[in-house]
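Complex shown without one protein chain; remaining protein chains in place.
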Amino acid sequence: MIRATVWNEFVEEKIYPSVSSVYPDGIHVVLAQALGDELAQEVQVRTAVMQDDEHGLTDDVLAATDVLLWWSHLENDAVSDEIVARVQRRVHQGMGLLILHSAILSKVAKTLLGTSNDATGWRHGDKEHLWTILPTHPIAAGVPNPVVIPQQEMYGEPIDIPTPDELVFISNFEGGEVLRSGCAYLRGQGRIFFFAPGHEEYPVYFQPEIRRILGNAVRWAAAGLPAPARPTRTGEYPASGG
Amino acid sequence: MIRATVWNEFVEEKIYPSVSSVYPDGIHVVLAQALGDELAQEVQVRTAVMQDDEHGLTDDVLAATDVLLWWSHLENDAVSDEIVARVQRRVHQGMGLLILHSAILSKVAKTLLGTSNDATGWRHGDKEHLWTILPTHPIAAGVPNPVVIPQQEMYGEPIDIPTPDELVFISNFEGGEVLRSGCAYLRGQGRIFFFAPGHEEYPVYFQPEIRRILGNAVRWAAAGLPAPARPTRTGEYPASGG
Amino acid sequence: MIRATVWNEFVEEKIYPSVSSVYPDGIHVVLAQALGDELAQEVQVRTAVMQDDEHGLTDDVLAATDVLLWWSHLENDAVSDEIVARVQRRVHQGMGLLILHSAILSKVAKTLLGTSNDATGWRHGDKEHLWTILPTHPIAAGVPNPVVIPQQEMYGEPIDIPTPDELVFISNFEGGEVLRSGCAYLRGQGRIFFFAPGHEEYPVYFQPEIRRILGNAVRWAAAGLPAPARPTRTGEYPASGG
Partner (left out) sequence: MIRATVWNEFVEEKIYPSVSSVYPDGIHVVLAQALGDELAQEVQVRTAVMQDDEHGLTDDVLAATDVLLWWSHLENDAVSDEIVARVQRRVHQGMGLLILHSAILSKVAKTLLGTSNDATGWRHGDKEHLWTILPTHPIAAGVPNPVVIPQQEMYGEPIDIPTPDELVFISNFEGGEVLRSGCAYLRGQGRIFFFAPGHEEYPVYFQPEIRRILGNAVRWAAAGLPAPARPTRTGEYPASGG
């Protein structure tokens, strides 16, 4: 049983009709449903939003989370540094993390990757072709190649991220841009997946192929747990080992 | 059910007492037993040796093999080019491959990696400490860190291999050398793992921690199968996709 | 002084008007001129074609070559295995290699990479946007981002190549495809660069930005030479080192 927590800043859904018409109850609710549909008995999902106490990410919640999904945009800079540090520590211990769309610019993403994560250019309403580069990667299992997303927000290369440990997807935008749109990283014991699709004004997270990818990614990210015991030796090396 | 085939050149066991005293029935038999012990119902193992017709690797055998283990040394250059090409094609289609010890200098290994695979220096009878570098990698699951191999043959760095897609183990030898001793590669749909321990004069493949690694590696390498369907488009791109 | 050799199969220029109208004297001549223009006094260029004795790649020629540029297409499978092995050995010793366009399917490229190198789909006459992913890579120095190629032949992902050691360029095609179009590999002491643009019916190698990339790539690939001395120790490790 994978324990997933979907975190959403939950702001635009309450102020922009173009967003609330797509995600009236919040992006987190749709993401939670997607995981339930995809993973069924394999997963137990809870949600948390920025307005909750401690952003809903108490020590207890994180300790009971195997994979955290993170969606944020307008409030990227307003998230508490203490919560960011807490999430980072938990990822180092083995919690999986999915960084969704504009959350690549969140403090959580920047702190774990060490880069600015700035992309080059953006534009609304582009058609995106998402191509699988590593067809045998577990996150690509059963995913058609390409996935066509009729309307999406373009972020383009160069994007200032570290070279991924595994580059799973690359996207084409009809304006001529490309993006490394599915990037896997290992940080500490934790598996991190940046997945670029998911603009808040388009029903991207309702698309079956996208839901398949999200489900695969949660399963993949959970596989870092339970964290294998690290050797706890300090100081002198035991005679039996040397 | 993983279908594993253990291939051995099976020469030294018949001519050198220092080898037959450790592996009287051949290294392949001990490797097959190790997999049976580790993976039990998960695996079905067969063996093949160089002296068999077509080296025991007919099209039928390879088609029914999910993971091939390859041990060779003296006869590295005598293996038929046709069989090498057949193994390479099957790896590209998704068959897993474990390259064991001196088989890093086999034609199969050189053909799939594109390098000479020459190491620097060698010496018998060294104590080896095998360290897990990626504690969350499936091949390292449940493996103590380090594994101490009381007697092993040293091959040292620099070794002329491509940078691994994943570097799982690094070894220390008491003469002062190091070796990237557990290296994972993806070639086509196939997962390849080079595992350096296993000199024929020492009972390395009887050691429980080594058997655990072999079992883990077979399970990991099998996960490339069944090969996902590749798009078969040629020529014009279908209108529906563009 | 970099000694570059441009190799071309030199077939289509003699039989297809659509090719000879662009490259009347052969692609190799234009590539040689491009290097001369870009690198001036830094380079000394010779050319060789398939119809020459030993394909023009004698031991003497290769020994006097720091960087080899390879263009081929129709004759990919007709190149002599002996010459392929000779080129591979020389790359292992430190000669740089540029694999141009359809030469990704040459025996030289397949032998050094270990993969089938098959791409998915192809189409003529597409506009290509070539994006720099690693802006600080020497091959991208002074290259505008993106480079727009008005007409090019599309090869698309997934392409069955090893994960590059460095991914420098990714291309967008207007039909919706993407391609890892600038991929750097280290094999032995040799630096290899696969550069996808360059279809024989379009004047791609006349384009200033493309020439800049070719010049940069030759300079980068030459930096693997002279091959540093490899330690020549065999057998026992010297007492002073242990």
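Points worth noting:
So that you can tell them apart, the chains are marked A, B and C in the order they are listed, and the count of residues begins at 1 in each.
Throughout what follows, a contact is a pair of C-beta atoms (placed from the backbone, for glycine too) under 8 Å apart; a residue touches a chain by one contact, two chains touch by 3 or more.
What you see is a predicted model; the values in this text were computed from it and never measured.
Although one chain is not drawn, the whole complex shows that of B:Thr65, B:Gln88 or B:Ser171 it is B:Ser171 that touches it. Of the candidate positions A:Arg90, A:Arg187 or A:Arg212, contact with the hidden chain is made by A:Arg187. Within chain C, the residues in touch with the undisplayed chain are 94, 129, 134-136, 138, 140-142, 145-146, 148, 186, 189, 191, 223-224, 227-228, 230-231, 240-241.
Although one chain is not shown, part of chain B still touches it, namely residues 120, 127, 129, 131-135, 145-146, 148, 156-158, 163, 166-167, 170-174, 176-178, 180. Along chain A, the points of touch with the absent chain fall at residues 88, 92, 111-116, 120-123, 156, 158, 160, 162-163, 165, 175-177, 185-188, 230-231, 233-237, 241-242.
FYI, only the chains that are shown with their structure count from here on.
With chains as nodes and touching pairs as edges, the resulting graph is complete, every pair of chains being joined. With centres set at the average Cα position, the gap from chain B to chain C is 32 Å.
Residues of chain B found to touch two or more other chains are 186, 230-231, 241.
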